[in-house]
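Heads up: the structure comes next, in structure tokens.
Note that one protein chain of the assembly has been removed; the remaining protein chains are unaltered in position.
A, B and C label the chains in the order they appear, each numbered from 1.
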Amino acid sequence: MFFDRIKTLGIAQVTYLIADAGEAALVDPCRDVDKYLTLLRENELTLRYVVETHRQEDFEMGGAALRRLTGAEIVAGSHELFDHADARLRDRETLQLGSLRLRALHTPGHTPESMCYAVFLADSADRAWGVFTGDALFMGDTGRTDLTDPGRTAENAGLLYDSLHNKVFPLGDQAQIFPAHGAGSACGGNVADRDYSTIGIERAANAAAVMTRDAFVSHKAHERIARPPYFTLMEEVNLKAGRPLDERPVSWLTPTVFQERRREGVVIDARAPEAFAGGHLPGSYSIWLTGLGRYGGWISYEAPIGLIVDGPAELIEARLALARIGHDNIMGALAKGFEAWRDAGLPIETSATIVPDQLQAANNQYTILDVREINEFEDEGHIPGAQHIFVGDLESRLGELGLRKDMPLVVTCSVGHRASLGVSILQRNGYSNVFNLLGGMTAWRKLGLALDRDGS
Amino acid sequence: MFFDRIKTLGIAQVTYLIADAGEAALVDPCRDVDKYLTLLRENELTLRYVVETHRQEDFEMGGAALRRLTGAEIVAGSHELFDHADARLRDRETLQLGSLRLRALHTPGHTPESMCYAVFLADSADRAWGVFTGDALFMGDTGRTDLTDPGRTAENAGLLYDSLHNKVFPLGDQAQIFPAHGAGSACGGNVADRDYSTIGIERAANAAAVMTRDAFVSHKAHERIARPPYFTLMEEVNLKAGRPLDERPVSWLTPTVFQERRREGVVIDARAPEAFAGGHLPGSYSIWLTGLGRYGGWISYEAPIGLIVDGPAELIEARLALARIGHDNIMGALAKGFEAWRDAGLPIETSATIVPDQLQAANNQYTILDVREINEFEDEGHIPGAQHIFVGDLESRLGELGLRKDMPLVVTCSVGHRASLGVSILQRNGYSNVFNLLGGMTAWRKLGLALDRDGS
Amino acid sequence: MFFDRIKTLGIAQVTYLIADAGEAALVDPCRDVDKYLTLLRENELTLRYVVETHRQEDFEMGGAALRRLTGAEIVAGSHELFDHADARLRDRETLQLGSLRLRALHTPGHTPESMCYAVFLADSADRAWGVFTGDALFMGDTGRTDLTDPGRTAENAGLLYDSLHNKVFPLGDQAQIFPAHGAGSACGGNVADRDYSTIGIERAANAAAVMTRDAFVSHKAHERIARPPYFTLMEEVNLKAGRPLDERPVSWLTPTVFQERRREGVVIDARAPEAFAGGHLPGSYSIWLTGLGRYGGWISYEAPIGLIVDGPAELIEARLALARIGHDNIMGALAKGFEAWRDAGLPIETSATIVPDQLQAANNQYTILDVREINEFEDEGHIPGAQHIFVGDLESRLGELGLRKDMPLVVTCSVGHRASLGVSILQRNGYSNVFNLLGGMTAWRKLGLALDRDGS
Partner (left out) sequence: MFFDRIKTLGIAQVTYLIADAGEAALVDPCRDVDKYLTLLRENELTLRYVVETHRQEDFEMGGAALRRLTGAEIVAGSHELFDHADARLRDRETLQLGSLRLRALHTPGHTPESMCYAVFLADSADRAWGVFTGDALFMGDTGRTDLTDPGRTAENAGLLYDSLHNKVFPLGDQAQIFPAHGAGSACGGNVADRDYSTIGIERAANAAAVMTRDAFVSHKAHERIARPPYFTLMEEVNLKAGRPLDERPVSWLTPTVFQERRREGVVIDARAPEAFAGGHLPGSYSIWLTGLGRYGGWISYEAPIGLIVDGPAELIEARLALARIGHDNIMGALAKGFEAWRDAGLPIETSATIVPDQLQAANNQYTILDVREINEFEDEGHIPGAQHIFVGDLESRLGELGLRKDMPLVVTCSVGHRASLGVSILQRNGYSNVFNLLGGMTAWRKLGLALDRDGS
């Protein structure tokens, strides 16, 4: 028996490879399938099945690509959203893989078609060894229930509660859980930072287990997690199990060529926020490398993207992070990075910064924009007087904020990544007096400075 | 939280890396510590502790090397065999690692000092998340109980049963188990081929759980697994947590230099048995690459070892496999392998082979030596008339077998690896008419040829 | 300035990457372009040009694939065989690459369209820094002149002599030479084992420089190097700069599936000759890994190929070696290699071997087939009485040899690789008493045994 988890940072996604007697199945693979093919090759395994727990919203799936490259069959549930699958399992139906048996469980709630797959070994055939839980059950958390219809978030939460209590938890304490996402995912509100768990552990530590049904429904109804616009595209392409990756590599462009081509597109600077603040191309977005797979989803899907990265390894990572959320239109990357741009004497812009003490001292001189999610703003506290606008909405709703272009603006988030994106959006749009609060709310809190909480 | 398992093939060993808040512990590391240092470096972790479950017999431990290189403390139990440890935990005593808590459990049986360590997370602090079981509990099996005193195998089996039933199983079905060995280990008779399990799974599938105490004791008493002579050296060096690895690389030697130096040493040919049969250096031992960490333990620790390998990657693997069992005296490796030897026109020897059908047809013309473990010979069946002699004992007990040097001898094992070592030993000692049974007892059985079972 | 050579073993090919100011050109790339794309990516270079010295016969070119993936232009000479090129340079015409200047030189002889490209640096603009010589000039050798028309070998040799003496040598002693092939190529008879040289060195050590025109023409006319049948396919596909590689990975097949599928195809065993001799699948061809790119060209292009290799790294190498010579129809590889086959108890065959002393003693009992090239057989000497048949012709001309299926046959070559292929061909065709001479003519000569030379 062979078992491995393949984590994809940025979208906090986990794909599982399970195999026996030389035959393998991949559960919920992403679109950048090379990593799976390498693992199969290194372990001399044949891919028989791609198993889908549900139609993913936050990344483009790899099933279609894998089917084409390896001849594997796509296995899923019987819901109509799985129309593209080669084999469709009804609730309780099983699939054999070497000496292993996978039992399909229909577990709606996160989405209506959601499936879990319990795994049974030959020597303990009546006790589930583990269960692929998709977005139904995470480590310490559950999948969001607002995606298919925000108006039925509570209703779906009830469905999810029932799926877990009637189908998943009864598998027994001994069953390991294998969710599709880990800490940091956009598909859950508060996933715990552990990669390994069992039903027994979750029964002690997971809200879905310890709460009553009513409490759980009300808890989920209160969750307000942003829904990036690209989810709509994902829902569409994933009806066909995703599209194969463009096989053409991203070109490195010399500064002169980059300068020329950027006119027709947008520039994303994937360096760290500090580096962006120290100097960047005018008009570029600042999205740090591991944030691309999430915040890249708010960038236009029309214009070609030019990339500023630290080097070749980062280019690969950036390109795949964008491809996973459906961004295929990459115009190129700046060869030798920002340094080459600077050496070429081309136009440079910097961002201003401010430390918490300075801001506290001169508070009322600045307009403060807090660009975190609304739950963070309300539940974790914010600087008194700060205005909330989620970073994903900033560019589209700038007009509503009524800010003058020369006003002194401070942008903050938890530590400074999303604030850097916020700063870059403001600079792109002509705001000339913008500051990133260094250390963000983390530093603010550590320094014991004043906080407002929602309703307090 | 960070958790990873580092498997060492050949000795089927597993070391665990567990970390939280930047601080890490390694459980039962081997002597070739580079792989751990790489993992620590890549994940930007500080090594705080090396945790030992027991004094290993089958490989040289890495604690001393890691302590010297990183300043980590060695943590173990309070038994006197743990004298070298920096921190010694009594039964039930705990160790904090970031937000994780490790609880020491004294679980004698495999050896008197054996410890298990249960792990508790902050959000489910009263339920063990997992347990490092050392050689007390394997996947589907338990550690052998004959090592410290073969005369007290049964008594130790009883101790082990009690340790498991009183201390380990009560941790609960939800606890994952993390044993020190996997399938193929010399420390267990029949470890299951799965890398992941929980107490709940083992309670259904493990002999130690499903048997009564008496049945278990009698089951363990019947286990007869070979005890390689190097275990004695391991017991000695592991009293000090092992010795650091020699930092000098193995030299590649040209055929001429290899030819010269081999006179003072022995040659181990680590290629596949087929390649050895097709041509090899006269007098060389045949031990396939992943068998080195086990059968290399029967080769003399006095003479320097010359290596025949397929290439650079295999040289590293061969060298570390030997170092893990305490073989440090390597004279060099043949540059460009056997091919260079052949191209140089130096003396070559081949081995004869025979297929099952031929042997069946001409059975009584050959003396058959079955070199498997005695349990395999008796329980799985053997060719009628075959003589049993375990491959590890073959060279030292050749005289007792009463074979003439020109007798037609057939050597067999399960598929042909150990038989190739057997053939090489016989050729080294002047037996000139030796055959390897291709496919071994596996092919014999698949062809439905006659089998004897012990007592049948 | 950036300069690197990318060697492809097996076909002894060298591709060059030259770049300046961020823009790169690749000279004579192979079809497996990933290695070039990696190098470009790692060094943050844009590929501007693929430069072709001539239409390759011995491997499939990578120009078309690179053009499609990167947008690079194909640059070549003005001969009609370069019809597919985007830019066609006349003799003496130049191409600018950053501060570098490449000057095209039409140098017919090896083939009529052959070009060389001299490189000039800015600070020494009147002295060639180096020259890409394609197959016109090798280290210590020149390209064969029999390919386009064996009847005009001498005439083409004269053309080649003139090209070198009139266009290449006059570039000056200081110019480095960058040929398309190194030692072991099928495109030259006797390429020297050095990767670096200059015109000045070649003027002292190269036959083309030290001989008179007449002597050179007669020397080339005497060269008789085999012409693999696949050259014809290469000539055809290279008219379009080759075909892109199939992006589907080769599947690992379990022994049962492999056994089934092999019925429709052929099996190539790419392990070392010793391993093949020790055991192999009945009916398989033995072609060692680095021999695939040459001797694989004599295997049928109709039947799908099943591969036996040592592991994942070898699978990649084998697959690319075959793809480079146009073999795309791969049915799969045996998962876990020959060992899995043996463990499955499936049918195995072995090859017999014989050492020189035995053969010498019993010479007249055996029919000896020497499967080297005719020049080796005649010029380097052979065993008295040995019959010559080049390994590439063995299968197609077996009938002409008049051998009985049960005759004792010894196959030999220089050290045993080609002999192993010869043995496998004979076994495939029902010859049951076939021996590989261990160490081949190399060992024979080292032992001082009797040799015949042509005409002696």
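The rule we apply is simple: contacts are C-beta pairs under 8 Å (C-beta built on N, C-alpha and C of every residue); 3 or more make two chains touch, one makes a residue touch a chain.
Because the structure is predicted, anything quoted here is derived from the model rather than measured.
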item	value
From B:Trp252, B:Phe276 or B:Tyr366, residue that would touch the chain that is not displayed	B:Trp252
Which of A:Asp4, A:Glu93, A:Asp195 or A:Asp310 contacts the chain that the document leaves out	A:Asp310
Identified contact with the non-displayed chain, of B:Gly22, B:Pro282 or B:Pro347	B:Gly22
In subunit B, positions touching the absent partner	21-23, 37, 40-42, 44-46, 68-71, 247-249, 251-254, 257, 311-312, 315-316, 335-336
Residue numbers in subunit C that touch the chain omitted from display	1, 3, 121, 123-124, 126-127, 129-130, 140, 172-176, 192-201, 203-205
On subunit A, residues whose C-beta touches the chain left out of the figure	271-280, 310, 313, 338-339, 342-345, 348, 350-351, 353, 355, 415-416, 438-439, 442-443, 445-447
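Following the convention adopted for this analysis, only the chains that are shown with their structure count from here on.
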item	value
Relative to subunit C, chain with the most remote C-alpha centre	A
Centre distance in Å when subunit B and subunit C are each reduced to the mean of their C-alpha atoms	44
Distance from the mean Cα position of subunit C to that of subunit A, given in whole angstrom	49
